[in-house]
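The following block contains the structure, expressed as C-alpha cells.
One chain of protein is taken out of this complex; the other chains stay put.
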Amino acid sequence: MSQTSDSALLRVSGVTVQFGGLKAVDDVSFEVYPGELLGLIGPNGAGKTTLMRAITGVVTANTGSIHLGDQELTHLPIHQRIRKGLAFSQQLVKPFRQISVLDNVALAAGAAHTRSPLKSLLHTDSAHEREVAREMLARVGISRHADQMPGIQPLGVLKRLEVARALAQNPKLLLLDEPLAGLNSKEAATLADTIAEINRQGVTIILIEHNLGEVMRICQRLVVLDNGRRIASGAPREVMQQPQVRAAYLGTDAPAESTEAHSA
Amino acid sequence: MLFIELVAQGLVQGSIYALIALGLTLVYGLLRILHIAHAALFTLGGYIGVLATNATGSLTLACIFAMLGAGIVGVIIYRLCYEPILRQPPFVALIASIGLYIAFEEAFRIIFGAAGLTYDAPPLQQYVSVFGSLHFSLAELVVMGSSLAIIAALGYLQTHTRVGIACQATVSDPQMAQSFGIRLRTVRDLNFFVGSALAGFAGVWVALLNNLVEPTMGSVPSYKALAIIVLGGMGSVRGTLLASLVLGVAESFGTIYLDQWLDRNAIAFALLILVLMVRPQGLFARR
Amino acid sequence: MLELKNLTCGYGTFEAVHDLSLALQPGTITALLGANGAGKSSTLMCIAGHIQLHGGSIMFEGRDISTLPAHDRVRLGLAISPEGRRLFKDLSVEDNLRVGGLIRPRSDYAHDREQVLSLFPRLGERLDSLAGNLSGGEQQMLAIGRALMTRPKLIMIDELSLGLMPKVIDLCYQALHKLREDGMAILLVEQNTDRALSVADQVCVLESGRTVWQGSAQEAARDPDLASAYLGLH
Amino acid sequence: MAYEISLLTAMGISVIFALSLNLITGFCGQISLGHAAFLGIGAYTSAMLCKAGLPFFATLPVAMLLAGIVGIVVGLASLRVRDDFLAITTMGVVFLFVGIVRQQEWLGGEMGISGIPGSGLDRLGFMWLALGLAALVAVFCIYIQKSWMGRVFNGVAEDEDTMRVLGVDVPRYKLAAFAMGTALAGLAGALYGQHFKYIGPESFGFIESITVLSMVVFGGIGSVPGVIFGAALLSALPAWFQFIGDYKLLVYGGVLFLMMRFSPGGVAGIVRSLLQRRSAGHQPGASS
Partner (left out) sequence: APAALADIKIGLNVPLTGFAAADGNSAHIGAQLAVEKANAQGGINGEKIVLVVYDDQASAKEATPIATKLIERDKVVGAVSGSYSAATRPSAQIFQAAQVPYVVAYSIDPSVTRAGDYMFRVSSMGEVQGRGGAKLVNELGKKRVVLVTLKNDFGQTLARGFKEGAKKFDLDIASEYEYDIKDRQFGSLIAKIKSDNPEAIYASGYYFNAGPLVSQMRAAGITVPIIGQEGYDSEKFIEIAGKAAEGTLLVTSLDRDSDVAETKEFLQKFREKANFGADMVGAATYSATAILIEGLRKTGGKGGAELRDAIAQGSYTMPIGTLQFNDLHEVNKDLQVQIVKDGAFHRHSVLHDPELLAAPTKDSK
C-alpha cells in the first residue's frame, strides 16, 4: 500500500476541541486509509471520545479540519456527515426503547427512505430493511434478542446492538467507541473477530478500545492520545514499545508483553 | 423622574412575580413538572390571608396560617397527585395539574363566591416616600424586602448546605440518591412544603395590594410564573429573581409605551421568546 | 457479614435471580461472575434495596434487612457503585463526592475526600466539572469514589474495569487489596474474569439467574470446567 | 335534530383540531401549548376571505396554507429550544397571537368578526363536511403512523440526538410535523369560523390551547382512535354537564385530573391494558 495523504479516506488535521478552559483535544492530526482498521487508544480522559465526536459532528472542533475523501466535513451537521458515509457506535448506548431490537436496526437500515420527509411519507414497506437488520443482528451475534425490547437487555447485548445499528447504515468509515466494554473475554474475542471480518469486507474502521489484547490482535495501526495530544502512532507493537506510551497508559512498571498475554 | 418611577414600579411587580415563581422553581427543579396548580396554592394563600386577617386582625398571624395552609395542601397535592405519576412523561403531570387547577378555582368560587373577598380594614396601606419623590405603600416595601430576603436565603441553602445538595442529587437520579442515604419523600415533601408556603405568602400580599382575592386570582400567575422560570433557566433561584425583575420592569415600560402594539401578556412572552432565541437555556442555566 | 438466603428477585413477574445463597465475610473479596444477562447487576441492586425481593432474605451483620428501604441500608454500611455508574450528572465532581459523604459527620468530609482523591488523582484535576461531562473512565472512578465516601463496611462494585485503561485497572485492584486489608467486604462483578479470579477469595457464578458454581478461589483455580464452561475463557 | 347536528359538527371540528396537535405532539414529540393560534389563523383567514366574497370552499386551502406557513416559522424558532423550553415558547406564541390580533382594527380588534357568510351548505350538509374531513384527517394520520415518516417521528420523539446519528435530518422532520399539524389546525379553524359564525381573539387563546392538549392527552397521546375519542368526548362534556350546573367545571377539572392520575395513558391506555389482560388470560405468558 502506498499511503500518501491524498489517498486517505479520512483526514483529520490540526483539530482542537475546547470545553471552557479545558483542551480535550489539542491540535491532533492523523489519517485513515481505505480498508484500514485503526486503533485509537489512550488513557482515560485523553480525548478519544471527544475526537470521535468532533469527526462525527456531535461537538464542533474549535480549529482544524476534517475531510472524508475529498469532501470537507468540518462544518456539516451530523446527519450530513452520516450520509456521506460515516457511522458510529457510541460509548454510552442509547437504543430506542419503544421499538424492538430488530426495529432499532431496521430504522438505521432505512436511510434511503428517511432521507427527506416527503420520501419517508411515501414509503410504508419495511420488509427489506428488516431483512438487512436480521442479517446485522446475526453478524454481531444477538439474533436471539431480535424481537425483544431493548429496555430489558443487558449491557453486552446493547453494545452489540449499537454496532449492528452502525453497520446497517452501510458506512464507508465506521467509528466504534469501546464496543468490547462489558463483554467477557470470549464474547469480546468473538465480537473483535466480527469487527476484523467486517473490516476485511471493505469497511474502514476506527476502533477506540481499552481492551489492549484485542486491539493488538486485530488493529493494523495505532494512534495514541494523551491529554488531548497525539503522542504516538504506527504499527501496534512498535507503538507499545515507546516509553511515553507505556508511561501514560500502562504504568511504568508493567511490561507490555504481560498485558498482551493477559487477555490473549 | 418618570423613568425612575417606572423602574421602581417594575421592581415592585417583579418582586411579586419572584415570590410566586420561586416556589414553582423549587418544585420544577426537583421534579421537572410544570406545576400549574401552584397558582391555586397562591390563591388559597390569598383566601386564608383575608379570612384570617379579618378574623384575628393580625396580618402576621394570617401570613403564618396562609403559609402553613398552602404548604400542607401542597404536600398533599404532591403525595396524592404527582408522586404516583412521576415516571410518566411530563405532559401527564401537566394535564393532571391543569385539571387540579380548574377544580381548585371552581371550588374557591363555589365556597367563597364568584365576586371575591376583601380585607375589612386593609393594613399597611400608608404611603411612604423614598428618596424624596418615589412613593411606595408599606405593603409594597414589605413585598420587595421579603422577596429579596427569601431568595437570598434559598439561594444560599440550595448551593451551600447539605440539604441543598441532597435536593440536587435527588433531581439528578432519585434512585441513586436513596443509595446515599437521602430520603426521597422527605426531600420532596420539604420542597413542596416550602415552595407552596411561599406561594401562599405571595397570595396574602397580592390580595393585600389589590385588596381583593378572587377565584381567578391565580390565572395570570399560572402561566406567567412558568414563563419566568423558563426565562430564568429552569430551577435556578438566581435566574428566577433576575427574570422576575426584568419582566416586571419590561412590563412596566411596555404597558405605557407599547400598549398600542402589544398587551401585557404579549410583552412578557415576546421578551421570553426573544431571550430564548438568543439563549435557548434561559438567562441562567441550571446551577 | 452479608448473608443472602435463597434470594429471589426480578422485575414484575420475571425472575432475574433465582434462589441465590451467598455469605460474605469482612476482609474478603467475592467475585460474582456470569455472562450477559445472568443477573449479576440485579443481585447488586437487590442487595442495595432498589429491586423488590420475591423470596428469601438478606441478612446484614445478623440483622434482616430484606424490607429495609435503600436509604437506611447505606447507613448500615452498604455501598454500591452501580452498573452504568449512575452519577449525579448535573452536579460537579466535588458535589458528587459530597453526596457520598452525606451520611458521614461533616468533620470527616475533608479527610475522606483526600483519601478518594489520592486513589484517583485524575478526579482531583476535574473537581469543578459536571459529572456528566467526564470521560467514560473518569466517570467510573467517580462512581467508585462516591461509594467509598460513605465509608462502607461492604462495597459492591458493578463492572469495575469497564471503560478503564489498564493503568487505572491496576490501581483499582491495588486499592481493592488495601480495602480488604482494612477489613472491608467487597462484592465484585466483573467481565474481566481472570483479573477478578486473581484477587477473589470467593467466587460465585450465575447463569440465567441460577447459581451454577460456587466456591473458594483455590477451588476455582483447580476446576478446569469452570473457566471454559461458564466464564468464556479460552 | 339541529341540536345534535350542531353538537356533532363541533365534535368533528374538535377531532380535526386535536388530531392536528397529536401529529406534532403525539407523533413527533414536540409539545405545544400554543396550538390554538393556528386554529385562529385558519379561522381569521377563512372569515376575512369569505367576507371579501370568496366562496367558503376556496378559503379552505388558503387557510391551511397560511396556518402552515406561520407554523413553519414557529417551527423554525422552536428548533432552538427543547422540552419544557419548547412548551413555554409555544405558549408564548399563542399569547403573541392574541396580543397582536386584538390590536388589529382590520381584523375586528376586540370585537372579532361576526356575520361570516355561509358556505352554501345547510346545517346537515355542513355537519357531513366536518365529519367527512375529520375522517379523512384520521385516515391520513393512521397512514403517517404506518409510513417511514411515522417511524422517524417516533424516533425523534424519543431521542432526537440518536436520530441525528442515524443520518436523519431532524430539523426538517420537525418542520414537516409543524407544517402538517398547523395546516390541519388551519383547516379546523376555517370550519370553526363557519360553524360558530363569529370569531374573536379570545376564542383562540391559551385556554383553547390547553383544552385541545387535554383532549389529546385524555384520549391517549399518539393514539389516533384515542385522540378522536378524547376530542369528541371532551368537546361535548360541558354541554352534557349542564345538569350539574354550578359544579360543571369542577367536575371537568376533576375528571381530567383523575384520568391522568389513574390512567396516564388516557382512554387508549385503559383500552390497551384491558385488551392485554384479556389476551394474557387466553394465552398465559404472552408478553409485549
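Per-chain numbering from 1; labels A, B, C and D assigned in written order.
As a working rule, a contact is a pair of C-beta atoms (placed from the backbone, for glycine too) under 8 Å apart; a residue touches a chain by one contact, two chains touch by 3 or more.
A quick note: this is a predicted structure, and the numbers were derived from the prediction, not measured.
S.K.: Wait, the hidden chain, what does it touch out of the ones we have here?
M.R.: Result for the missing chain's touching partners among shown chains: B, D.
S.K.: Check the options B:Gln13, B:Thr43 or B:Ser147 and report the residue that touches the missing chain.
M.R.: B:Gln13
S.K.: In the complete assembly, which of D:Arg172, D:Lys248 or D:Arg272 touches the absent chain?
M.R.: In the full complex, the listed residue that touches the missing chain is D:Lys248.
S.K.: Mind listing the subunit D residues that contact the chain we can't see here?
M.R.: 1-3, 6-7, 10, 102, 109-112, 114-115, 195-200, 202-203, 238-239, 242, 245-246, 248-249
S.K.: List the subunit B residues touching the unshown chain?
M.R.: These residues of subunit B touch the chain that is not shown: 1-2, 5-6, 9-10, 12-13, 16, 106, 109, 113-116, 118, 122, 125, 127, 135, 137, 206, 209-212, 214-216, 219-220, 251-253, 255-256, 259-260, 263-265.
Rule of thumb we're sticking to: only the chains that are shown with their structure count from here on.
S.K.: Just the chain pair, please, that has the highest number of C-beta contacts.
M.R.: The largest set of C-beta contacts joins the chains B-D.
S.K.: Tell me which chain's centre, taken as the mean of its C-alpha atoms, is farthest from subunit C.
M.R.: D
S.K.: Averaging only over C-alpha atoms, locate the centres of subunit B and subunit D and give their separation in whole Å.
M.R.: Centre-to-centre distance between subunit B and subunit D: 30 Å.
S.K.: Mind pulling up the subunit C residues that touch subunit A in the complex?
M.R.: 11, 14, 35-37, 41, 83-84, 122, 126, 129, 133-138, 140-141, 159, 162-168, 170-171, 191-195, 231-234
S.K.: Quick one: in the complex, what on subunit B touches subunit D?
M.R.: Per the stated touch rule, the residues are 28, 32, 34, 80-81, 84-85, 88-96, 98-107, 110, 223, 226-227, 230, 234, 260-263, 265-270, 272-273, 276-277, 280-282.
S.K.: What residues on subunit B touch subunit C, complex-wise?
M.R.: The touching residues are 162, 165-166, 168-169, 171-173, 175-184, 286-287.
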